[in-house]
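One structure is given here, and the rest of the page talks about it.
Yeah, one chain of the complex is gone here, protein chain that is, but the others are all in their spots.
== chain A ==
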Amino acid sequence: MSAAAPARPATAPRTSTAQALARARRGPRRRRRAVVTVLVLLVLALVLVRALLGDYRVSLVDAVRIIGGEPVPGASFVLMESTLPRALVAVLAGAAFGAAGAAFQVLLRNPLASPDVLGITLGASAAAVTAVVVFGVRGTPVTLAALGGSLLAALVILGQAGGRGGATGRMVLVGVALAAGLSAVVHWLLVRASIYQAQDALVWLSGSLNTVTWADIARLLVLDALLLPVALLLAGRLPVLGLGDDLAAALGVRVTALRVGVTLVVVALVAAATAVVGPVAFVGFLSGPIARRLVPGRPSVGVAALVGAVVVVGADHLAAYAVPGTALPVGLVTGLLGAPVLLWMLRSRPTTQEGR
């Protein structure tokens, strides 16, 4: 008998299913595209604002001429030696902090688990302050110390990555404990430092773009260009890890290897950015939740990188001009912005029903 079950004709339900799935995808996809477009435009706009609208205003026409290689007296120096490098480094560092923070939060399935909360950034700080205060060095050795410090802190946290059950919980707890201990170390070093050393250390600690050079930018650009694609590639597996270790393993994810890989990329990103601009407060912590709010459902490391860039460029502009006559460190502004934003996020639960 060729008469099929009358309730299910062969083609009709499949078409309607395909339509339903297409409809279910359309909403989030459009939203994601819109969010990315707006964020990219926002980054570009903020870079222009930061680079051109300082104390000394540079017109867009002059800026194009300067970048084209034609010197404009006065404007050339301001743009090329101060505002443009600051704006660019803010984008690069912000993207690194944002991507690293979001990846770590998703990896550990915990919104608290950003590198700045878990002592990875503090590892960099403690090592850098030690270098300044104990060994009296400045410049590159401080950068290298910061790198080493964050790597050591990450290794301590990674020590908990394997083993059975609850690895993420242990990683978060160990990270928080580590952060507390390292913070105490930083304070103790500052207390016993001479006033000048303490001054040096504090400038670095509050996160600042004041001393950025083109060499810094080149270094950060290379590292970002290498690390961000790796972070995005690994982030493609994070959605599956988000279902829990057991299910992720059952779906073919090598859980411990992924955890180690993501942690190493996160550390490298954080260390690269921290070495140049210092531990800019809260950017890693905030970017992930903001990105998740903008693009719900999917962990979005790319969107978080854009959010981080927007936050740091915007905060640096505010820091430079909010209080007339005083250039605040950028970390002060991100820290000040961070607390209310966090409270706002706690109050407004995310919309759980997307589309309609």
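Going forward, contacts are C-beta pairs under 8 Å (C-beta built on N, C-alpha and C of every residue); 3 or more make two chains touch, one makes a residue touch a chain; residues count from 1.
Going forward, contacts and distances are computed from a predicted model.
S.K.: With one chain of the assembly withheld, which option in "ABC transporter ATP-binding protein", "Succinate dehydrogenase subunit B", "YprB ribonuclease H-like domain-containing protein" or "Na+/H+ antiporter subunit C" matches that chain's UniProt protein name?
M.R.: "ABC transporter ATP-binding protein"
S.K.: Out of A:252, A:325 or A:340, which is the one that touches the chain we can't see?
M.R.: Checking each option in A:252, A:325 or A:340, the one touching the absent chain turns out to be A:252.
S.K.: Thinking of the whole complex, not just what is shown, which of A:42, A:80, A:156 or A:240 touches the missing chain?
M.R.: Going through A:42, A:80, A:156 or A:240 one by one, A:240 is the residue touching the chain not shown.
S.K.: Touching residues of chain A against the unshown chain: what are they?
M.R.: Interface residues of chain A facing the absent chain: 13-14, 16-18, 20-21, 23-25, 27-28, 109, 164, 233, 236-237, 239-240, 242-244, 246-247, 249-254, 292, 296-299, 350-356.
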